[in-house]
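Next up is a structure, given as C-alpha cells.
The complex appears here minus one protein chain, its other protein chains still in place.
For subunit A:
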C-alpha cells in the first residue's frame, strides 16, 4: 500500500526553527515531525511513502536515506518545480501512487499530529465503498477553518464550507485522506486545491465520506499550536501507559526525556515537557510546557515555561524564559536574563532582557 505526505514549502510559520532545518525534520516530542507519520503508515502495512516537497530537497533526501534503512520502508521524493497547492502534488506523483493492485492510497498533511487510526480508516473506506474517505475532527471554533458538512449516520459528505459565518457544523478537515486511484483522474497537473476544487466534486458525486477522528488532533505548523500539540500527544502517551514517559520525584505530569539527556538535582520538570538528546539540565531548574531540542544546556536555577529552545542553545543561570519564547539554533541567553515572548533568530546572544514579545534578528 502507498502513501503521499504533503510536505510543501518553506515552513515560515515555524521560523526561526525552520531557518535551520526544513519543517518536516523539526523534532516534535523528540522525533522528526515527519517520522511520526511515516511510522504510523509503516505500522499498518504501507510499503512506500512519497514525500511531496518543494524546498531543500537535498536535506530531505539525506534524511530519507537514513530512515529508509532504519525503518524498512521505501521513501521517495516528488519534487515540485512550482508550488502545486494541495492537490497538484498528487497528480505529479501519479506514477508512484498507482500500481496494478488498485488499492487506495493515503494522503497525509505533514503539519498534522494525531493518533493516526489508519487501520480503522481502511475499514471505514471498505465499508462505504465510495471513492474517497476524509478524516474530520471536531473543533470549538469551526469558522476559523474549512467545515465539512456530513450526513450523521453514514458520514457521507454533503459539502465543504470555507470559514462559515454562521454555524453549519463543527467538523473540520483533519488533513488525512484515503483515496481510490480513480481520484487521480480528477486532478490536473497544475496548482490545485484539494478542498476547494477536488473534494467538492467528489462530494457532489456522493462518493466522499467523512470519518470522525477519535483522539487528539493538532496542526503544529506554528509555535503556539506546537506547544498545545505536545500536551495532547503526551496525554495520549499517558493513556497508553507508555513506558517512554519519565518518572521520578522531579517529574510532574507528562514528561519525555531522551535517554542521553542529563538532569541535575533539585529540578522540577513538567508538565508537558520534551527534552531532546544530549541535553544538560543543571540543578535547580524548573521546566514546564516546553520543548528543549537536541544539545541544549539549561544552567542552574533557570525557569522555562511555554517556550521552545532550539538546538545547541544555552539558557543562563537564573534566567527566566516564558510566554512563547522561541529560541532558534545556537542562541545563548545570558545569566539572569528575562525573556517574555522573545523570538530569537539563530546564532545570537541575548545580553539584555526582553520585556515584551519581540523578534530579535
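By our rule, contacts are C-beta pairs under 8 Å (C-beta built on N, C-alpha and C of every residue); 3 or more make two chains touch, one makes a residue touch a chain; residues count from 1.
Just so we're on the same page, contacts and distances are computed from a predicted model.
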Looking at UniProt, which of "Nucleotidyl transferase domain-containing protein", "Large ribosomal subunit protein eL14 domain-containing protein", "Prolactin" or "Beta-hexosaminidase" names the chain that isn't shown?
"Nucleotidyl transferase domain-containing protein"
So which of A:2, A:15, A:96 or A:125 would be touching the chain we can't see?
A:15
Those residues of subunit A which, in the complete complex, touch the missing chain:
9-10, 12, 15-16, 19, 343, 345, 347-348, 359, 361
